[in-house]
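Heads up, one of the protein chains got dropped from this complex, but the rest are sitting where they should.
All chains are identified by letter, namely A and B, in their written order; residue positions are counted from 1 within each chain.
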Amino acid sequence: MAVRTEPFVLNMGPVHPSTHGVFRMRVTLDGEVVVDIEPVFGYLHRGIEKLAEQRTYTGVIPLTDRLDYISSMSNNLAYCLAAEKLAGIKVPERAEYIRVIMSELQRVAALLIAVGAFLNDCGAYFTPFLYMFRERERIVDLFEMASGQRLTYNYMRVGGVSQDLPEEFMPALRKFMDMMPRFMDEYDQLLMQNEILLARAKGVGILSKEQAINCSISGPVLRASGVKWDIRQADPYSIYDRFDFDIPTQTTGDCYDRYRQRVEETRQSLRIIRQAMEQLPSGPVRAEVPHLVRPPVGEAYAHIEAPKGELGFYLVSDNSIAPYRCHIRPPSLINLTALRDMVRGWKIADLIIIFGSIDITVGEIDR
Amino acid sequence: MTVALSGKEVASKIEEKFSGSVVESTPENLVVKSDQLLDVARFLKETGGLDFDYLNFVTAVDYYDHFEVAYLLSSLEHNHSLMVKARCYDRENPALPSVTGLWQGADFQEREIYDLFGINFEGHPSMKRIFLWDGFEGHPLRKDYI
Partner (left out) sequence: MEIEPAKKYIYSDIELDREEGQVIEDLKAQSQQPIPDPDQWLDEELEQNILLTSVDALINWGRRSSLWTAICFPACCAFEMIAANGPRFDLARFGMEILRASPRQADLMITAGTLTWKMAPNVRRIYNQMAEPKWVIAMGACAISGGIFASAEYAVVPGYNRIIPVDVYVPGCPPRPEALIYGIQMLQKKIARRKNIDVRKILER
């Protein structure tokens, strides 16, 4: 005899240990099975797009730091590319290489956190997170040498970077590059064949290729579904066309694939950093840009492959010192579009894992 | 490299099918009449050779006398992109057709535009505020707010 149950509404968040910040869901459950979810956003809506309209082109950079606060360098890069495209500024060679090194290091740091937080959601409370933080601290040290900050770097400028690398940076980076592959192997040894991880993540929350494209999913989540689309290769920005790297893809598009995707992308990032280190030229790090940039009337959209997906800035200029409109294309928000279809029919414990495998930052969702 | 298709060339293709639907076309983008936006969008998505299957983003810009809603479309197959725009001149009750039926990725972004600009997307499954709370007055990203 089947037991009939009534749908039951459960509130999750905004303060919940596994909603990665202040994300909230209204989950409708039938027993333990998720029938429907309704994501509720806005608990961190800080009006960044509005504030950007009142600031100069350089003054927007600190705001971009606080968008996706675990990958500030990528945000800086995306904004600076858009502003340079708008104003027609050419960036010196050395600055381009420094930007690539920084944004790839940032990708490693952000993907470490993504993997750590995902395992945290799988039930390994805090232990893997602490492992990942051990390596992240080393990357943060490198950033601190260059920019003087640990989280909100504010390092890149329209037309280059704010200052040249200090002389102790390259030896420290070399040391880190020697250590990092060993750490990656250590994680793989611990996790790749882990029974619990396989049982919880394999085959859970499958996102099909067609749906991923239809929902405008980007980044590791899209590639885990088997779409070979990486903006670094599809639409190379900065100097990414000079490096030799692969775009790893997975086949199934389940939670385990998304985890593997992130680990493999980290290895590719290390490959890019190694090449950029070898080719790093000397010279100026900043183009001659006036204090108050006044781009001509027009609009520009520049996008990069941020750790979470396609991060883009759409700037509209009216030839004044402040952007007329600054729209941010947030990968975290758009990647969540598919969440509802991914979790339907799964148990509530799987909801946490599926949500964790998408990897979001609320600062970027709400802006 | 993603090729940005010329708005003029695509506009001539659209004009063949839906005459009078393109208001303006420049090499960078094309502006479509708002009541024919949905037809043009379907045409762009389903025509062979164009195949715009990926919607990069949707956003709006307030130009005081009108709102301009910009859609950046890409094709992952052919690796090209196109910016399509539509304009709303009604400031009190601006409205546009929703493209969520074609690209589901527009879902949250259209709600965001509704929240921050007040543009109503007809046909959207749940058109309500996304970032601000229910009962909030005004639309913050409009130029005349505060």
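Everything that follows uses one rule, which is that a residue touches a chain if its C-beta (ideal position, glycine included) is under 8 Å from a C-beta of that chain, and two chains touch if they have at least 3 such contacts.
Here the structure is a predicted model, which means the values were calculated and not measured.
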Touching the absent chain when the full complex is considered, from A:Pro62, A:Gly226 or A:Gly298: A:Pro62
Interface with the unshown chain - residue positions in chain A: 6-9, 14-17, 21-22, 26, 38, 42-48, 50-51, 54, 62-63, 66, 69-70, 129-130, 133-134, 136-137, 140, 150-152, 362-363
Residues of chain B in contact with the chain not shown: 128-129, 131-136, 138, 140, 145-146
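Note that only the chains that are shown with their structure count from here on.
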Residue numbers on chain A that touch chain B, as the complex places them: 41-42, 45, 47, 49-50, 211, 213-217, 227, 229, 234-236, 299, 301, 303, 310, 312, 314, 316, 324-325, 327, 329, 333-334, 336-338, 366-367
In the complex, chain B residues that touch chain A: 1-2, 28, 53-57, 59, 61-62, 70, 72, 76, 79, 83, 103-109, 112, 116, 129-133, 140-141
